[in-house]
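Of the protein chains in this complex, all but one are displayed in their positions.
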Amino acid sequence: MPYVANTSTDEREMLAAIGIDSLDELFAMVPADLRLRRPLDLPPALTELELTQHMHRLAGRDLPAGQANCFLGGGSYDHFIPAVVDALAARGEFYTSYTPYQPEASQGNLQVFFEYQTLITRLTGMDVSNASLYDGASATTEAVLMALAATRRRRVVTFKSVHPEYRQTLETYFDNLDAELVTLAAPAGSADLATLSAAIDDQTACVLLQQPNFFGAVEDAAAIAELAHAAGAVLIVVVDPLSLGVLARPGDYGADIVAAEGQSLGSPLAFGGPYLGILACREAFVRRMPGRITGQTQDRDGRRCWVLTLQTREQHIRREKATSNICTNQGLLALRATIYLAALGPAGLREVGELCLQKSHYALQRLTSQSPFAPAFARPFFKEFVVRSRDADVESLLQDAAEAGVFAGVPLGGWYPELSDCFLVAVTEKRTREEIDTWATLLHTIATSAEPAHA
Amino acid sequence: MRNRQATSTLFELSRPGRRAARLPACDVPVQPLADLLPARLLAAAPPDLPELFEGDVVRHFTNLSTENMSVDTHFYPLGSCTMKYNPKRNERLASLPGFVDVHPYQPVSTMQGLLQLLYELQGLLAEISGLDAVSLQPAAGAHGELAALMVAAAYFRDRGEQRTEVLIPDSAHGTNPASAVMAGFKAVTVKSTPEGFVDLADLRSKLSPATAVFMITNPNTLGMFDGQIAEIARWVHDAGGLIYLDGANMNAILGIARPGDFGADMMHFNPHKTFSGPHGGGGPGAGPIAVRDRLAPYLPAPVVGLAADKYFLDADRPKSIGRVRSFFGNTGVLVRAYAYIRTHGPAGLRRVSETAVLNANYLLSRVQQLLPVPQGPRCMHEFVASASAVKAERGITATDIAKRLLDYGFHPPTIYFPLTVREAMMIEPTETESKETLDAFAAALAQILGEPADEVRAAPASTPISRPDEVRAAREPVLASPSSTGA
Partner (left out) sequence: MSASRDPNQLKYAKTHEWVALDEGIATVGISAFAVEALTDLVYMELPEVGRQLAAGEAFGEIESVKAVSDLYSPVSGEVIAVNEDLAAHLERLNSDPYGAGWIVRIRVNADEKLAGLMDRKAYEKQCAEAEH
């Protein structure tokens, strides 16, 4: 028993104090016929050394992105994480604490959340941020639920250029709610204003847009905002927060609610989680906002301090009438984002954005300057783009590249049958020119080799 | 020694021109921004972020960390939250590149080790729950509740049954009714007895052909095992409904009793509680769910499958409710849970629960000499004392006692929950505390109750701040630091 202090002497004394003779008696209130009469059928216990060896063996079978040459994106990005983020987030006082129910003993976390909220409002141009949600998909879903409640309308208009997994999450929630999801085609890899204009009416609660969108393209967000607002609908924008050193803030082009996946701000790939759900909004929506919110106040002695506030929105008070069932925030991930942004500052965030922008454009040009690859869409993009493979089967092309140690892109056919000859490529600041050249050369070599595609 | 200068806000510490991280020069041909992006889509100004050098960043966050109480530094008997020791080995192992540096869309052939771990974890959780199938996707306990209720809704839809109500005891966590509503059900409250047991007559009167699910926390929020559960399950099943077990209190029954064996059809685990994932200042957690065979087809997709010795992500599940989030799940939390379960094995897990229950009963035996414990002399892994008599006699509330405990170096219990006990103090010591710690906590409580009421009401005196003005915070919300640019 690695983590228990009690000795047999302790146990005897404790049982005596309770007034019983055996550990078994502790469970007297569990009816005998409901008890498990055998040991759990689990593998035997491992010592720390054995566990370490076992876990190293498992982990050793994987090819980590950092040991490959990684061009994967689609909402999860291989950005550089400065050492200060890991070092500070690894402090036990942060990661072994919990929700700041006792503000006097949680000022560290509360101040971090307040700083986080401030950073998010400044990055997005919104008035209010909560202290975070589960991930980008849950933040997007909660943003939509806010818009439904605020407008008392039931229709949500979105585009196929929004992350397919976010839309799938929405669909799952909508299966049980009285609301309708209208998903418009994005034939040129981006939202079409005429189609949108025809689809919006006075029953439209919100327009849900991703910027840059799932294909990496930068949408004409200001025009979409105008269309939405003209119909009295709310504009929800899903952003990549890392793009906001270069791209306009959603608040500046008319977004009412901003949702985002915050993984790119200093959190590891971690096979998709835990991640950071960012949710920010204009002042008017604050009472509809789900999740923890930190507010500034004073203590009895007039010192500035922080507390969880506006708690009557939340499930522990409002129960079935709460804005959401969410009860925690992603404190540790919000901390990482706060440290990351503090370490990068305005110049750093802009530089990361510019490197992504330049390198992704170099990569696209390098790959598509000769057959059989071509850009699938013509829109301006930030750090991701879609490539069409004219001949080679995309799945086997990417599989072959992975076997050569290059994660060359994400196949799109699973989500978009019409794009089954396409793949999505992300280029972060970490990719060197040499790595990009290697990637392009490898893809050309595979695609043009005489071998037919795998059967 | 506190460093007050370093804990000024990031925005106050900022000075123009300072910076920490620096990026390499661009090694590809640089094109003018205007050639790459239309001007109207570009940021009008640099992002309004603070400017600090690296030393300031480190000192700021390090000093902020010291203003928290945490499991690593203090006894943290926060009832219902299972604040047990978070093993350091799990942190190190979860950060192996083969687990933490895996992209969700990299080919499955390049992550067979991780998928094996997750596949095995599905099986371990199924065995511990006594249920058949597991989804690791939900991101937190409340998210697991919601996902499972959506599974129930899909199951009934598929069977053509119109069931609209979820029955929930009044002692339940607030997430239960909130989740029920988000899953499209009406939440119907069922009364509890003073011990927190389900009021059978009230349950009976509310069971109907509209009943979809009965949600029960067992052991309940008073730390009592409701022995009526088998009978309750029979009634609910006879009415055509399902039993959902809120697994918040699994730390009491690992290897002792299994929800699937005592009637549950679905449940969630809180790996950040039961299996020692650190709480991270509020999260991340995870909320894997386990269900009976007949509900398995509706679980969120993907789950990890095994075919021809290869692990794969099984998304081809036509009856699945779909996704409840992006990507696979909170993998980092799940890897720690796996490490914890493998560290303990079957006997070890049982020992965890035995010790958690022993510690709670021992502390109960000490605390009941100081404060009434309405549920009686025995409990499972936690118990609820009441400060209501002290409040009536001396004007000392549960809040006052909680604040004073801070001065004695203890994180207070959960207070004012469950709602069914007045001036509730919900105490969960967990198995990873020694007898001396429990004795010291009881001694501190005794001393506090002997102190002048004014002194207790003035607490805390030793923390970085005294009691904050929560009314001011809610009346005049200040939710962000004012912008430096005035924008």
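A and B are the chain letters, set down in written order, and residue numbers restart from 1 in every chain.
One rule holds for everything that comes next: contacts are C-beta pairs under 8 Å (C-beta built on N, C-alpha and C of every residue); 3 or more make two chains touch, one makes a residue touch a chain.
Just so it is clear, the model here is predicted, and its values are computed rather than measured.
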Option touching the unshown chain, where A:Gln311, A:Ser396 or A:Ser420 are the choices: A:Gln311
Residue numbers in chain A that touch the chain omitted from display: 287, 311-312, 317-318
Residues belonging to chain B that touch the chain removed from view: 416, 470-471, 474-475
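The rule we apply is simple: only the chains that are shown with their structure count from here on.
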Interchain centroid distance [CA atoms averaged], chain A/chain B, Å: 19
